[in-house]
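This part shows chain A:
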Amino acid sequence: MSWLELLIAIVFGIGVLVFISLFSLVAIWFERKVSAHIQDRLGPMETGGFHGWSQTVADMIKLLLKEDIIPDAADRSLFKLAPFVVLAGSIAAFAVLPFGAHLIGTDLNIGIYYVVAVSSLVVIGIIIAGWASNNKWALYGAMRSGSQMLSYEVPIGLSLLVPILIVDSLSMQDLVAAQRGGFWNWTAFSHLPFALIAFIIYFWASLAEVNRVPFDLPEGESEIVAGYHVEYSGMRWAMFYLAEYANMFLVSGIAATVFLGGWHAPLPFLEVSVETNPFWHNAVGFFWFAGKGFLLVLIQMWLRWTLPRLRVDQLMHVCWKIMLPFSFANILIVSLWVVLAK
Partner candidate 1 sequence: MSELKELDIPLGASPEKISRLLADFEDVHGERLMVQMGPQHPATHGVLRVELVTDGEMIAEAKPHIGYLHRCFEKVCENLTWPQIVPYTDRLDYCSSMNNNLGFVLACEKLFGIEVSERVQTIRVLVAELNRIANHFIVIGTYGLDIGAWTPFLYVMQEREHILDLFDRLCGGRLLLNYIWIGGLSHDLPEGWLRQVRDYLDYMKGKIKEINDLLSYNKIFIERLANVAVIPAEVCIQYGLTGPNLRGSGVKWDLRKNEPYSGYETYDFEIPVGRGEVGTVGDCFDRYMVRVREIEQSLRIIEQAVARLEKMPRDDVKAAIPKRFTKVPEGEVYFRTEHSKGELGFYIVSNGKAKPWRVKCRAPSFSSLSVIPKVAPGLLIADMVALIGSIDIVLGEVDR
Partner candidate 2 sequence: MTIPEIHTYLREKLPGAGLELVEAHPDPVIRVPAEAMIEVAGVLRDDSELHFECLMCLSGLETAEEMLVVYHLYSMRHGHKCTLKCGGPKGDQVVVPTVCRIWPTAEWHEREAFDLFGIRFEGHPDPRRILCPDDWEGHPLRKDYVPQEKWHDIPLTQRGYGRSREGGGL
């Protein structure tokens, strides 16, 4: 690869990291505002002036200045490693997210497969965190998380198979390209109602992947007191937090790419085609992609503050006895449909 390509790759990498950080900053503030207004209160109002927009910045500075506490009997190297593993698992998957027509780290021809595989690293990170903390409650959280995330990988994979069958490619840009034209071409609205069901299953299963309510058992605050990250404080804890929001955007981004048309606009005239102006083509594409991702993140936040959490056996029940049969049935019917339509 030439120096130019290497440079572009590095710039893009940095760009993705900047995006993730900025997104987390905004999303954390936004979550606090959303939760506040749902709970009939105001949320941050002071820091920075307008509705406390710089609250997260202030929090980050505070966390950076905190004392680094590691429990005496904890496994030090693993303890320090865990947040990085979790973060790495999320960030690595961003490399194939198509932010725009040409705004993609690398258009792997096994894009989707890569994403699902790499985001499983998060599970390992969480288990390492729970084990290394030398705390029984952390261990509970880690075990719960392990079983939950592994179980929910299956419906995620199966529901992602549906658009792959429809579009006949694993590459992210191919998946997006097949949905151009308008929202009626989006995968979620084709092959109704099965692809829509696949989208819904994917959305719920991805909630379990990112440990959000109603599946936030691993960090079930009122039961196991913050679960796997109970011994983490300061910047290490902030990395878990950052990873959670990065993950939230990741799964929303994948849902947007695969089911909701990616960087295409809902109506054709709201786009700028590549011949007209490549820069705006990409910029508008980025706007639509980020918008869709953000909307799904908003829905995730909304659910968090409305629903109670499921117990661990109920969680498993939902996964194995409800989502899995539906996913299997879905795949069967859609593959028949695709074959017969040819």
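Everything that follows uses one rule, which is that contacts are C-beta pairs under 8 Å (C-beta built on N, C-alpha and C of every residue); 3 or more make two chains touch, one makes a residue touch a chain; residues count from 1.
A quick word on the picks: all candidates are chains of the complex that A comes from, given by their letters.
Treat the numbers as computed from the prediction; the structure is a model and nothing was measured.
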Determine, using the touch definition above, which of 1 or 2 touches chain A in the complex. 1
Touching candidate 1 in the complex, chain A uses residues 35, 38-41, 136-137, 140, 144, 213-214, 216-217, 220-225, 304-314
